[in-house]
Structure formats: structure tokens, C-alpha cells
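The full complex has more chains than appear here; those shown keep their coordinates.
Naming follows writing order (A and B), and every chain is counted from residue 1.
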Amino acid sequence: MAKTTFETALKQLEGIVKEMESGALPLEQALKKYETGIEKVQYCMQILDSTEKKITQLTRGLDGSLGETPFDNE
Amino acid sequence: MTEPKSSHIYTVSHLTREIKTILEDRFSFVWITGEISNYAAPASGHSYFSLKDANAVVNCVMFKNQKRSLKFALENGLNIFGLARLTLYEPRGNYQLIFEHVEPEGAGALQKAFEQLKKKLGDEGLFDAVHKQVLPYLPDKISVITSGTGAAVRDIIHIAQRRFPNCCLQIVPVAVQGDPALNEIVCAIEAVNQQRSSDVIILARGGGALEDLAAFNSEIVARAIFASNIPVVTGIGHETDSTIADFAADVRAPTPSAAAELVLPEKKQLVRLITDLHFSLSTAITQKLAYFHQKVDDLHSRLKSPVQVVATAKQTVETHFLRMQHALDRQIFHGTEKLSWISQTLLGAAPQLQPRTRQVADLYNHLAITMKTCIFENKHQVRQAATTLTALDPTAVLKRGYSIARTLPDKKVILDADAVAVQDRVEIILSKGRIQTRVEKKIHGKDNI
């Protein structure tokens, strides 16, 4: 199965937020939505974290060859 | 070369001297007769005159010393006969007679007879010059025909030995006056001729009156003298005396002593002459050698070895070598300089890496920043959504004391008491924590409170 992309997950999260803001959802559903929303947040964060990690990894490899430390100030 | 020819060219002096030598050798003493002319007697006391006959004339001189014995005066037109030496006076090229003794022609009876015999024998040719024999230059042995005693023989011996110490004399003693004299003299001449051991005969006698000289004026003595194969030299009487024998003799000397002198050369002189010639000879060859030595030495010293030429040439070669080396060195130096300059330029033009590195670094920075921004923005979006979501958290009412009850294990929210039975397990979700409990009692109704 194709992994959900970051953008798709973000879109779903935003959809959940909008639905919940409408306030018409029964608790049960609201709880469900909320739970799903939290999952999406976590998923997105995960993707962002791993992307960041990847960048750091790439940059670290490069740093050696470039000498300087472009990302030190982060 | 011109030398061979020049040896045939006489100088005047040379020629004159040669003629003088020939004349004086050939006519050392002559008896001559003639007439005096051009007589002159200057203050010196000498007499100068000419003697002439029909066809010829000859210059004559008689010096003061010889004139002293003259018994008469010399004058023009006077016929004389006398003994003279023939000489050549070089400064003028003249030959002349120097008179030793002069007599006027014709005097007395004896004189007449003398003249007649003299004429007779003269006509026969006994006195002719062609018959005169030449005296040996250096006689080996001399026969002296004279009185064994007396001054003549002593004088002759004395003079001969003085002139030539190792001379060989043979004395032939004869009577020189009186009747035996004639025969003895003739015999002596013949004996000497017969013996043939002498080169020359001296017939001598001391001075005396004309009568005492009779033997020497005799015809047979004259003929014997003429017949002699050995040259005869007479030395009879004094200088003024002249006899037939004198005329017949090959050479006449005025006195016995003179005869000895005439016959014998002086040995000392000969030795000196030869020594001089030897010296001249040695000098000539030595000079010649010295001259040639000098000439060879001179040429040798001028024969310069080409050492200087070699030295100069060496220098030239070395100079060429240096110039060549300098030229090549200069070329190498210029090449090195040019190469060095170009090399520096090349090094300067080496590819520049810094700008390129900076460019890459810049791009990398851009890339990094862009990526960072992207992540930042996305994070922001997610966080915003999360905040909004959190605000909508359905469990927020629990903080105000509400709680949610759910069935277990179905976890269904219990909205209606009817939804559960007593003893059913129920979960109560509180603001903080959860409680699991059992239903003890159910109160039905529409209203909960």
C-alpha cells in the first residue's frame, strides 16, 4: 500500500479539525475524530522529524567535504 | 759571379809591379853602351840623362855615390859604356837604367886590344843575351874559382855563410895572375863542368891593375866561360873594373863579395818570406772561417723558431673557444630566463578554484536554507492544526467535573441507564484518571438529576 504522503496526512488532519470545529459531532464521533486527528499530527511530525534527520545526515556527510558547518547555527 | 773575371783585370799598380818584377828579374845588371844626351845635374848631386843610339833612347840616372869614382865628367855627346841596373820607376811608369859604373869609350893600347877582343867576341855572339844562363834561385852547391888565398875567397866564404849558413861551397883554387892563370882558370871551369855537382860557378879575383887582370881579359877564359854549362858569375876587381870575362859571364858582379851576394839568396829572408806567406795563408783561411762562422751564427740567430706563431695561434684558438662558450652560455641563459618567466605566468594562470568553491558553497547554502524553510513551514502548519485539534478535545468538559461512562468492554458511551444492567462493568473517565466500577442500581427516567 502506498504510504500516505505528508501532504495527504496534513490535508486529512485539517479536514478533521474543520469537521470538529463545526461542533455537530456526537461525542463518540468527536472522540474518534479527535483520536484520528492526534494520529495524523503524530504521523506528520514523524515524517517531518525523519526528514530533518535525513537532512542532518546528508549535511553531515557533506560537511566533511565542505569543511564549514552550514547548519551549526541551528 | 764576377770574381773569376775580376782576377783577370789588373789594377795599374798591380800591372806595373808585375812588369817591374819581370824587367828586374830578366835584366838585373846589364852592360850597355851609348851616347849621352839631355844631361842634367841638379843640386842633389845625382845625374840624369838619356842614353841613345841610332834607333832608341833610354832614361838613365847615376847617383851621387857612384859618381864619386868617375875619372871623367859626364856630358852630352859623350859615348860611354857602363854597368847598370834596369828598374821601373812606378810613379811614372818609366823604366830606367841606374848606372853603377861608367867609362868613356876608348882609352890606351891595352884598352884598344881589349876593345878589339871584346868586339871580336861580341861579333861572334859570345856576349849575346840569348846565351846568358839564368842563375839558380837557390843553388845547391857553388863552385868558387879563385885564388885559394887572399881576400876574395875569404870574402866569398864569409858572405855566403852569412847569407845561407848551411850553404855548400866548393873552392877551386887557381892562380889569378901570371901565365899559369889562364890555363888554371880554363881547367877549373872545365873540371867543375865535368864534375857537374855545382849549380853555379863564381869566377872571382880581387882588384888590380889592368895588366893584372890579363887572364880575365883573355880569349880562352872568355870562351871557357861561354862554354860552361854551369852558369858563371864573375866578380873581378873593383866595381870600376870590367873584363872580357865579365862580358862572357852569364852574370857580372862588380866584386867577389857582390858575386857571392848575387848567387846566394839570404836564407833568413827566404825563411821570413815563407813564414810570411804561411802566416798570410793561415790568416786568410782563419778569416774565411771566422767570416763563415759569424755568418752561420748570424743566420742561426735570425732563424727564429715559430714558437711565437704557435703562442699567438693558441691564444686565438682559446679566444675563439671562449667566444663560442659565451655565445652558447648566453643562449642558455636567455632560454632559461624566458622559460622561467613563462613558467611563472603559467603558474599564475593555473585554474582558480576558490571562486568555484564559493559558488558551490553558496548554492549549497541556498539549498540548505530552502529545505530548512520548507520543513519549518510544514511543522508550523502541523502544529497549528494540532493546537486547533487540541482545543476541540471532547474530553475537555471533564475538567469541569463531567465524566464519561463507558461500557466495558465495548467502551460505548453510556447515555441511557437502560443501556446497562446491574453488575455490568462500567468505566468512568475522569478529568484525571479512570475508574472501573460495577452497576449497582439503575434509576430510569428522563431526567438525570
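Criterion: a contact is a pair of C-beta atoms (placed from the backbone, for glycine too) under 8 Å apart; a residue touches a chain by one contact, two chains touch by 3 or more.
For clarity, every value in this text was computed on a predicted model and none was experimentally measured.
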- Message: The viewer shows one copy per protein chain type. What formula describes the complete set of copies?
- Response: A x6, B x1
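Simple rule for what comes next: only the chains that are shown with their structure count from here on.
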- Item | CA centroid of subunit A to CA centroid of subunit B, Å | 131
- Note on the structure: Within their complex, subunit B touches subunit A through residues 361, 364-365, 368, 371-372, 375, 378-379, 381-382, 385-386, 388-389, 392-395, 404, 412-413
- Residues of subunit A defined as touching subunit B within the complex: 6, 10, 13-14, 16-17, 20-21, 27-28, 30-31, 34, 37-38, 40-41, 44-45, 48, 51-52, 55, 59, 62, 66, 68, 70-71, 74
